[in-house]
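Here we show just some of the chains, and they stay where they sit in the whole.
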């Protein structure tokens, strides 16, 4: 495992995204639209309860991350671009971490914009903004390790478009619940709760990262 | 590297005995559950569903832990027999998780007054069910022996994280569901002795049933693998 | 002479059939040509040597830096040809500065080199892939139908490049149809199917 190589994969990813600068813009817009539509459908009153707002926000984030990761790997399959990386010495090991890193950066940005938008649209009051940031960072860290793992598992399979959410969403349930509760805790001023939930999220992120780094190279083809 | 014969035959020989053992054990356990043990003070005879319910849930755990172990063994050794064990156990696990959900819902109607409640253990059980349906889907979608086995093994390892979550979910959030009364963290069961005995008997009987089903299903899978291996030779 | 790389008893199964069965292969410096009708397993063999398909049985021993150029161009869309090649070079520790001249030598103008690869013509994409030969400079080179989509001028350049690489005692494996002129100078012709 070489950090330099992981960095190179992440940079390539970001650059492919930037060559199409709309990638980020559309991810942000996507989350915004999703939050809007969800709030509208659920009803603004229900949606502005911190727990519901948090849940909607995190579901939107999970979806955005799944879409972005799937897109990134579909792009690799076109013209067998992935083969070039896998055939490089150390390529197989670097790709999981590199993609996860790039995805973390992407959805981190999306979280900032989407989060600000949620707060604004739903005029939520946040008792502990610092803790909210902490929970958000922890929640963002938790998504990529799981999602990249499942996208790799479903790679080249038929119906993978549906398979990835089927596999990833149930596994993400504990994290989504933790992130939602953490968000609600931070909003309502429960400092200890927010920190506990953030800690749990970081623990999840670590467990899945280790799992992914260990077993993903075997699945890559 | 691909040896098909030795282990399969010993399992084949054990199968009739496992079949007989599970039938006998089931009869004994049913008698204990339905006749010998007393009705519950609060629930009356409805309590008797408990024995099957808990044994069901136990099998779900057991099956998925076996999937996990077989998956690790497969990634380690790349021997197809472990893949066969993993599918077999996953299918049985999905079956019994499904039964837990259905029987639990039927039981919930008289005890909680609803078919379905959004209660942590019930929900986490449903989520676990969805996960392993996903596992079976992934298997069905890939048709190449080695690739499928590798991917499924990875998934089998990742998904096991949910088993402790299901079991401990009741202690995290207080809820309708009973706290663990048998497999308690402090290992002190809080149950009437005759009920506990019936429960243990049923659990043992179900475990025999699991072993029997496993030998049968693993055998089918081994044949299937052998056919594929032969077809390519 | 020692072999650069080798397969022992290699068996590769795709779907339900063994595409390669119990193959022993020693690759020596110089040109090895792989021939065989369509669907005989040429692509699968090259991917097996490159370590891109799992073996059902057998061993693969490839101790030297390897460059695999597949039947498709393996360039990531969204990225320009230049960025694609710079990434691959940097990953290997080769100098990314070679990329510009290499692309120019293969007839990709600076302007085309910085456009996303999906807007290049098929032959331009193939040329960009071949430019990796000049950038990554590996001891073992695997080429899967490298003449496909090339015009005559590029094909001549490629044939010459192959001669140069062979002269440098590198090991070159080429799967191709046609181009019979390769066989006489090859030190081995493997026939499949």
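So that you can tell them apart, the chains are marked A, B and C in the order they are listed, and the count of residues begins at 1 in each.
One rule holds for everything that comes next: a contact is a pair of C-beta atoms (placed from the backbone, for glycine too) under 8 Å apart; a residue touches a chain by one contact, two chains touch by 3 or more.
This structure is a prediction, so every number in the text was calculated from the model and none was measured.
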| item | value |
| --- | --- |
| Number of copies per protein chain type, counted over the whole file | A x2, B x1, C x2 |
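The working rule: only the chains that are shown with their structure count from here on.
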| item | value |
| --- | --- |
| A-C or B-C, whichever has more C-beta pairs in contact | A-C |
| Whole-Å separation of chain centres (CA-atom averages), chain A against chain B | 32 |
| Whole-Å separation of chain centres (CA-atom averages), chain A against chain C | 36 |
| Rounded Å distance between chain B and chain C, as computed from the means of their C-alpha atoms | 50 |
| Junction residues of chain C - those touching two or more other chains | 54 |
| Multi-chain contact residues (two or more partners), chain A | 221 |
| Contact footprint of chain A on chain C as seen in their complex | 47, 50-54, 65-68, 70-80, 83-84, 87-88, 90-92, 116-117, 125 |
| Of all residues in chain B, those that touch chain A in their complex | 75, 124, 127-128, 130-131, 133-134, 137-138, 141-142, 147, 150-151, 154-155, 157-159, 161-162, 165 |
| Footprint of chain C on chain B - complex, ascending | 1, 143-147, 150, 228, 231-233 |
